[in-house]
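All protein chains but one are shown at their positions in the complex.
Right, subunit A next:
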Amino acid sequence: MTTQIAPAAPDLEVQAPRRPARKKRDGRAAAFYLLPAGILLAALMAYPLFQLVQISLYDYNQPQASGAEPLEFIGVDNYIELFGDPQFWSVLVSTILFAAVCVVGSLLVGTGLAVLATRVRAVPRMLLFLAALGAWATPAMAGSYVWLFLFDANFGVVNEVLGMQGHSWTFERFSAFGLVAGEVIWCSFPFVMVTMYAGIKNISSEIIEAAQLDGATWRRTATQVILPILKPLLVIATIQSIIWDFKLFTQIYVMTNGGGVAGRNLVLNVYTYQKAFAGEEYGLGAAIGVVMTVLLMLITVVYLRTQRRSGWQP
């Protein structure tokens, strides 16, 4: 969960001195500087991505992986099997719904608290930011277990306070998803809050005063002055959250113990892992991975489009 606000910084090298031979010399130097990162990304991201597509086109199970049986090219058979499997569709739908809940939740909570933080004095604000920093810093694995403990059927403080001893929050499909979503929102809203708070603080007070001198109510100031200024930031925070929540693995895997009872809490990432490494159906697992990549790439396109429309250039 991270930010992409850097591009807004001014591109200073436009004013850099330009000499005729510069571009060529720059090209050589740039290649030298970019080489280490380039090699690493080509070897560990681009090439495996290519291989992922390749594996998804083969009948690739444990016998083939150990070399006991020859590989057989089966074209799109893995995809046909996948799309004919009702479980895949239900996992796909729950992935999208679950990610949507997490994204909307962390955006609402994060933005709401950012606005709240601008309206209070330094001490309460500091307390809020410290608490948020703690939630942000908590590793997914630790956070998952803490939330499991808070909501534990017999020893959890939540059941104790509510007088519901013995009620399992992780057994039912919706309450299990809800619990995981709670943990995810808890540790991902701080990013939205810090980003939006910085954005609001950077709006010059003159703009707001001018709007108010013109007789705008504060509701109009908020929706027609502040919101448009914050919109690019909001887009970035939204897309980052989508990408992040779509790819969750640890929280679901740990809190629902590998995808819930009878796999009813699976999301695509965990599903891929279970198919490939527990079920040893690598070809099928790779096909799920490809579907996931394509879905996220679609989101990327939307992202780049929105960014360009709001006048941003890389």
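Going forward, contacts are C-beta pairs under 8 Å (C-beta built on N, C-alpha and C of every residue); 3 or more make two chains touch, one makes a residue touch a chain; residues count from 1.
Here is the rule we go by: contacts and distances are computed from a predicted model.
Peer 1: The complex lacks one chain in this depiction; which UniProt name from "Sugar ABC transporter permease", "B12 binding domain of Methylmalonyl-CoA mutase", "Cytochrome c domain-containing protein" or "Twin-arginine translocation signal domain-containing protein" does that chain carry?
Peer 2: "Sugar ABC transporter permease"
Peer 1: Of the listed residues A:G105, A:G259 or A:G285, which contacts the missing chain in the full complex?
Peer 2: A:G285
Peer 1: Please identify which residue in A:I80, A:L97 or A:L127 touches the non-displayed chain.
Peer 2: Checking each option in A:I80, A:L97 or A:L127, the one touching the absent chain turns out to be A:L127.
Peer 1: Which residue from A:L113, A:V184 or A:L266 sits in contact with the chain not drawn here?
Peer 2: Considering the complete complex, A:L113 is the one touching the chain left out.
Peer 1: So that we can see where the missing chain sits, which residues of subunit A does it touch?
Peer 2: Touch with the absent chain occurs at residues 2-13, 15-18, 22-23, 26-27, 29-31, 33-34, 36-37, 40-41, 43-45, 47-49, 51-52, 55, 65, 113, 115-122, 124-125, 127-128, 130-143, 145-147, 149-150, 152, 154-155, 157, 160-161, 186, 194-195, 198-203, 205, 208-209, 212, 218, 221-222, 226, 233, 243, 246-247, 249-250, 253-254, 257, 269, 272-273, 276-277, 282, 285-286, 288-290, 292-293, 296-297, 299-300, 303-304, 313-314.
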